[in-house]
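One chain of protein is taken out of this complex; the other chains stay put.
Read from first to last, the chains carry the letters A and B; within each, the first residue is number 1.
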Amino acid sequence: MTPKERENLIKKAWILITYVVLITFALVYLTPFIRSIIASFMNWAQASRYPPEWIPNPFTLENYEKLFRLELFPRWIRNTALYAGLIIAGNILFSTMAGYAFARLRFPGRDAIFSALLSLMMIPMFVTLVPNYIIIYKLGLIDNIFGLALLGLTNVSSIFLMRQYFMSLSNEIFEAARLDGCGPIKSFFFIALPLARPALGAVAVYQFLGSWNAFIGPLIFLRSPENFTLPVGLSFAFQRAMWVEYTPIIAGSIVASAPTIILFLLLNKYLIRGIVITGGKG
Amino acid sequence: MARVLLKEVTKRFGNLIAVNKLNLEIKDGEFMVLLGPSGCGKSTTLRMIAGLETPNEGEIWIGDTLVNEIDPTKRNIAMVFQSYALYPHMTVFGNIEFPLRMSGVPKQERAKKVKEVAEFLGIADLLDRKPSQLSGGQQQRVALARALVREPQVFLLDEPLSNLDAKIRTQMRFELKKLLSYELGITTIYVTHDQVEAMTMADRIAVMNKGVLQQVGTPDEIFYKPSNTFVATFVGSPPMNLIKGEIRRKDGEVFFETEYFTLKLSPDVPEAEEIILGFRPQHVDVALEQKDDYISGKLLGVEKLGVENYGHITYGNTDIVVRVPEDIRISRGEIYWKPQKNRIYLFDPKTGKTIYG
Partner (left out) sequence: MPLFKSFSSFYEKSKNKEIVAGLSLISIAVLLNLVFGYFAMIFAFYLSFFKWDYIGEMQFVGLKNFAIVLRDLSRGLHGSYYLIAPFYTGLKNILIYTAIVVPVQTFLAIVLASFANQKIKGQQFFKVSYFLPATTSSVIISLIFIWLFMKNGFINYVFDLTVPGFQPIDWLNDKRYILLAISMVAIWGTSGHFMVSFLAAMQAIPKELYEAAMLDGAGPIRRFFFITIPMLRPMIVYVVVMGLIGALQMFDLAWVMAGASGGPGGAGYTVALDIYNEAFTRIRPGVAAAKSWFLFAIIFTTTYIFQKKYGRALR
């Protein structure tokens, strides 16, 4: 074997190893999802069989029917959507306003206030959890989606993201607008806001992922089952053993994770780039 | 139309004095170029006239109005930025219309005015496009249209050509000048660091350095009558040769002496000892054989720029650049040169001020 042939062989072997590793791990990450989707169409007897079976027989929608027969379940979907909607709206509105002001306007204390906000990111949520519970309790908003949403209407990382975005825009555009007759508020509405669409999209998507999947907040601030969100509701259904079988829980998990997964699959190119830049969902 | 007057205008950024006691008058309809290296205060001056910066001291007049207290929008000025600063989310029409919209002009009148100015600048067929779909030259025209549509009294341009490729730049240089000076006759203040732009476009040039106005004058005055060493070397390419030396008088004749050579000057030069002698590379006679009064030197190399060729001659630490004949054969070796007598400048070595020439 000549050195050239040997080198080619090593290269080919390496490519093979690469694909074996990457595909194996793709299976590791994907199989739980695939297996759940399949099992959600099985009856529990089949889904719990050992060794596992892969083709639903009989194919059944029974699990989904059971799920929606529980009156709470559609309510949980609605509550989750309401919570996510409030959080997204609040963050788009308030974080954009604040981000613009911190990036583009000059006022006394600006940088000090901004770093004060940033340093809040270091505080673990468990420190402020109990006091916030008490505040919301005193406001009479416990067990209320609006009370829960109040805590998340603005978010330091959204403000940070919007500020970075507005700082990256060219100075000259804002100066041109100034000469064309825009004061600080007009240039927010006519220039900054329309230009911020990509960043607004990013904020909306991160906040959607965060609020749709949120657990500890809803767990603590919501008390009665009809006010639960999907994650709290499903874990409640599991712990109270609402069904004898486990398959409705699996079907519920599929329903609960479908919106975020579909959104991710649709936007994966932008999302992966964005999430890498801003460093994660939380 | 209006004149612009700056009186003792000073702008400080912290400890840095960006513009220092600037006095300058731009006459009605004049094309004034503010020329200088980056950081010389020319852009700051322009931005103060526009109202984007606050002068710390001094007065700025546009027409008969002291504008220090007047909002940028109401100064009757328009500005074209280096990056054009077109609003990327609006169409060309939206961009040109924007200042009218902000000042509350009715919709129909806006459309009419936008059309007029677009046709005038030959961009009427681009009105539906977005800025990102335009070439650099087209964007430039849209920026001009957006400025013109307000019918300003004064036109301010901040390095408007520096984002274009060399070829379009030359063409736009002429077009801008034609439009602003010959067709509209509008008072224009144009900031650039490019002396060629300044020389070709300006009615008058104001040369600035380190926040201080060095000289104001027509392109000819700036080139032939530089007021100090800074202007002398900043304008003209290659820059003027400057050589330190001493003036000696002997038997009624005047000589300029350095360590390396002696040069006979005309007898009318003022009294001085230490002096800086200046002459432009283009104003030197060159020969390959020894001639009367010619100075000999070692030619180190020749830069060929096409029509013009420049030879480098060294004496110790001093490098002298002279234009050599187009058909010169040698690029090294002995060479003989002499600056033309009536094109010699003398500068005070302490202040840099021109004292002769």
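FYI, contacts are C-beta pairs under 8 Å (C-beta built on N, C-alpha and C of every residue); 3 or more make two chains touch, one makes a residue touch a chain.
Quantities reported herein were computed from a predicted structural model and do not represent experimental measurements.
Trainee: Of A:Met1, A:Ile55, A:Val127 or A:Val244, which one is in contact with the hidden chain?
Mentor: A:Val127
Trainee: Using the touch definition from the top, which of A:Ala81, A:Ala204 or A:Ile220 touches the missing chain?
Mentor: A:Ile220
Trainee: Counting contacts across the full complex, list the positions on chain A that touch the omitted chain.
Mentor: 15, 18-19, 21-22, 25-26, 28-33, 35-36, 39, 47-52, 94-95, 97-98, 100-102, 105-108, 110, 113, 116-117, 120, 122-135, 137, 150-151, 153-154, 156, 159, 183-185, 188, 209, 212-216, 219-220, 230-232, 234-235, 238-239, 246, 249-250, 252-253, 256-257, 260-261, 263-265, 268-269, 272-273, 275-276, 279-282
In the analysis below, only the chains that are shown with their structure count from here on.
Trainee: On a C-alpha centroid basis, what's the spacing between chain A and chain B, in Å?
Mentor: Centre separation, chain A to chain B: 56 Å.
Trainee: Can you check the complex and tell me which residues of chain B touch chain A?
Mentor: 50-52, 72-73, 77-79, 81-89, 98-99, 102-103, 146
Trainee: Flag every residue of chain A that touches chain B in the complex, lowest number first.
Mentor: Counting only chain A, the residues touching chain B are 170, 172-173, 175-182, 186, 190-191, 194-195.
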